[in-house]
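Heads up, one of the protein chains got dropped from this complex, but the rest are sitting where they should.
Then we have subunit A:
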Amino acid sequence: MSTSTTTAPDAPPAPAAGSPLRWALADTATLTGRQLAHLRARPGELAGALGFPILLLLMFAFLLGGMMQAPGGDYRQALAPGLFTMTMLFGLSATMVGVLTDAQRGITDRFRSLPMSAGAVLAGRAVSDMVVSTFALAVLLGAALLIGWRPTAGPGSALAAVGLLLLLRFALLWVGIWLGLVVRGPGALTAVQTFEFPFAFLSGVFVAPATMPAGLGLLAEWNPLSSTAAAARELFGNPGWEGGSWVAQHALVMAVLWPVVIVAVFAPLAVRRYRRMSR
């Protein structure tokens, strides 16, 4: 046993010394551990969150896929990278739920009343949500492989695709944190969750934007999800939709640029909002 056992049995131990940076990292690790403990304690929630994209994969591959005019003839090859992208989008509301719940339960206030670094609260959320999403993506990749999806472009290229998908997730994470801090009540959450679906459909995730009416097709081409889905198809070596526009031609660039822009806008907004809780 260590030294403090010699003091009175109920005496509180003293905080350990350490540099601010060291503690910021330790706090982030503690909060990440909290989220991972949630997953262990409630595996059903994770299963539910994973089950939904898998269900969509099966529905689109086997129920709707027969009707799809897919490049290369096999809709599943184009569908899988799209669904990976959509799963990253679903992470937005998952992040928002976590942030909102902590704020409503008073947990955020408790964190703020502790002598821990403010950045660690947001960083802990970011790291743990990224861990969860990476796991979710891995499971979904496995499911897609099981139904016959095949990446053909080699492991390095496939890893780059996974990296771009996670980059999109990282960008949407900040949107989720910001929304979770801004909105009040479960009504807004339902609205965001409802909005996620049409947002994904108004993109090249499931079908080619060229098949949509002109105005909508243009919107769909500029949807950040389209860029990531197209870039992932390219990097996985899967056939993609033909697109003549500039944004469709530069999917790889846009799949990096869009997330960077989103982070540049929403990360400062989220941090500012967090700081402004004391107003």
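Worth a mention:
Everything that follows uses one rule, which is that a residue touches a chain if its C-beta (ideal position, glycine included) is under 8 Å from a C-beta of that chain, and two chains touch if they have at least 3 such contacts; residues count from 1.
In the analysis below, contacts and distances are computed from a predicted model.
According to its UniProt record, the chain left out of view corresponds to "ATP-binding cassette domain-containing protein" among "Molybdopterin synthase sulfur carrier subunit", "Putative HAD superfamily hydrolase", "STAS domain-containing protein" or "ATP-binding cassette domain-containing protein". Checked against the hidden chain, the listed residues A:L159, A:A191, A:V260 or A:M277 yield one contact partner: A:M277. Only one of A:P13, A:G156, A:G185 or A:G215 touches the absent chain when the whole complex is considered: A:P13. Even with one chain removed from view, subunit A keeps its contact list with that chain: residues 2, 4-5, 9-13, 15-16, 18, 23, 26-27, 30-31, 33-34, 37-38, 41-42, 104-107, 109-116, 277-279.
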